[in-house]
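A single protein chain has been removed from this complex, and every other one stays in its place.
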Amino acid sequence: MIFLSRLKAFASSRVLATLGMVWLGVIIFAAVTAPLLAPFDPTEIDPIARLSEPGSLYWFGTDHFGRDTFSRALFGARMAILIGSGSVIVALLLGGLVGMLSAYFTTLGHVFMRIVDVLMAFPALLLALVLMTLLERSVINTILVIGIVYASTTARILFGMTLKLKNEVFVDAARCSGAGHISLLFRHILPNLISPLLVQASFIFAFAQLQSAALDFLGLGLPPEMASWGNMLSEERIYVTRAPWLLIFPGALIILSVFSMNLVGDAMRDSIDPRFKNDIAGV
Amino acid sequence: MLSYTLKRLLTLLPTLIAASILVFLFVHLIPGDPAAVLLGDTATPQEIAALTREMGLDKPLWQQYTLWLSEVAKGNLGQSIFFKAPVTSIIADGAQTSILLATMTIFWIIIFGIPIGVLSATRQGSWVDQLTSGLAMFFASVPTFWLGLYLILIFAVGLGWFPSSGFPSIFDEGGISNLRYLLLPSLTLAAPNAALIIRLVRASMLDISREDHVRTARAKGLHPTKVAIKHVFRNALITVVAAFGFTFAALVSEAVVTETVFSLPGIGRLVVQSILRRDYPVIQGVILVIVVLYLFINLLVDLAYAMLDPRVSLK
Partner (left out) sequence: MKRNNWWKSILGVVLYGLLVGSGWTAGTLRYATVGEPPSLDQHVVTSDLATTIAHHMFEGLYTFNAANSPVNLLAAGDSLSEDGKIITISLRDDVKFHNGQAMTSVDVVASMKRWGEFGSRGGLLFSNVDSVEASGEYEIKITLSQSFGPWKNLLAFINGGPAIYPASVMEGATKEPIEPKNYIGTGPYKFSEWQPNRHVELVRFDDYTSPSGAADGYGGERKANFDSLRFMPVPDAGTRVAGIKAGDYDYAESIPGDLYAELDADSGVNTILNGGPIFGLVFMNSKDGPLKENFELRRAIQTAIDKTPALQVAIGPEGLWRANGSFLPEGNVWYSESGAENFSKGDAEAAKSMAEAAGYTGDPIKFMVSTNYPFHYDTAIVYTKQLANAGFNIDLQVYDWATLIEKRAQPDQWDLFFTHHGFVPDPILISVMNDNYPGWWVTEEKAALKSRFTATSDPAERQAIWSEIQALIYKQVPTMKTGDVYTYNIASPSLQGLGEATLIWPHFWNVSK
């Protein structure tokens, strides 16, 4: 119930962030119910109806295959949520574990953080490009590649935060009362990191949308037959003057979703422990 | 200070070697081979195999790696399979575009970002503050290729104010005025990257303005703007300079998409095109150079911190 009242306070003080939350709710709803809501099969090809303008039949118009853009946009929401949450999970699990363990066990940390250094030395997008060419285009690979790219930043951040907490009084107290390593790490240190982790998660989610759209644009992201907003933009970009709706709708969807996620992340950042505030860069 | 610097330099070496192995492996494990791309669609598998042999690309990987590394140690990044030119000179040419583009982008960020950041910090919580940070965040949410596409359409095709694409070298005909080719791309890149700097400027000004010497200055009755500029801004500068360092490094490599939209001969597009053609020496060379640049900027930023802020201990 505390959560609810907090949410209320949040909503009243942060109008934009609340709108962002609402929009994200809409996207999640669209993603879940896409097959029910979509008026057309998103892969159905119809040469006669190709490049139709938006209207009562095709709300967002059709693309050069004659596929319904609205239906594709709905299924694209699925990809957005999938890629976003997938990358967040990979980045937080991998990066979080490496960062925390490295800060806690100093010798292990020395080795781990060197590896993170090597990874961080690679420019994110170039690393993703090379990896995607190596691994072939697929949903899983896109998630893994984006996740790994942000895992290294997450590891760095968690490393720093765990170091700060490690020497706090409450950790010492727990240690004295006989808590083991695992208990110390996951029952005493981790709960203090949850809210900064959530903030980090929201920024990774937002970045992942832009990164995967960029990969789609370069022809190295999701398989091209997948209906994703990035693929829709990339495939139809030559129609910018001939059929402007093909760029405006998916483009607006990406911008709104990333913007919402950034707003939410920013609002959350303002409400976390001031010790960690500057550790998370975000945007 | 000197010993600290040397120590830091020494620890770079293993990182570099590990990175070089990774680069090499990644690049060579990609399916497809340059001989096939070179010869084109009509070539038969036998012809492709013959050319692969002729170019020495059928040797075991570790042999190719040691060969490459020993050349790299001598400062030779090899020869491009397609351009038949030294990789170093190809990278140098790409670097001209990338560095100029990054510099111009940073220029826009400074022009727009720092004043906006200072403004919103001095008016913390006001509508100005909320509007600017909201706008900055909005621009950070726009995919660069989408923005670039529309900028070309409006400012190059529609209004005809700027060139649409390409970038002739500034040493070529046209000289320094060729920089106008970089106006639209640098604005495209600045839009999403300004947000980070604005937020940082704002945050570090707020943090520092809470510190003692600033409060003292204010208590002494100095004009708030003067306090902001003299005391706050100067200290905030360290954080911001560091952020610029990383933004610059990121811009050099992350401009791939912008370079593709605007057909700029920068490093990012060089990598993408070279990956598509499997021009191994070029891909390896570029990534290695960027990795070195990253590590170097990292080191410089750390050293700058150490020098400017006595609180950072020189362990």
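Each chain carries a letter (A and B) given by its place in the written order, and its residues are counted from 1.
The working rule: contacts are C-beta pairs under 8 Å (C-beta built on N, C-alpha and C of every residue); 3 or more make two chains touch, one makes a residue touch a chain.
These figures come from a predicted structure and were not determined experimentally.
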Given B:18, B:39 or B:222, the one touching the chain that is not displayed: B:39
Positions on chain A where the hidden chain makes contact: 43, 45, 47, 50-51, 64-66, 133, 136-137, 219, 223-225, 235, 237-242
Chain B residues touching the omitted chain (full complex): 30-34, 36-48, 50-51, 54-55, 80, 82-85, 90, 93-94, 107, 149, 152-153, 156-157, 160-161, 163-169, 173-180, 183, 260-263, 265-266, 269-270, 273, 276-278
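Keep this in mind: only the chains that are shown with their structure count from here on.
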For chain A paired with chain B, centre-to-centre distance based on mean C-alpha positions, whole Å: 22
Chain B-touching residues of chain A, taken from the complex the two chains share: 16, 114-115, 117-118, 120-126, 129-131, 133-134, 206, 210, 213-214, 217-218, 230, 233, 237, 240-241, 247, 251, 254-256, 258-259, 262-263, 266, 277-278, 281-283
Complex contacts: residues of chain B adjacent to chain A: 14-15, 18-19, 22, 26-27, 29-30, 130, 133-134, 136-138, 140-146, 149-150, 153, 192, 195-196, 199, 203, 207, 249-250, 252-254, 256-257, 260, 268, 271-272, 275, 283, 287, 290-291, 294-295, 298
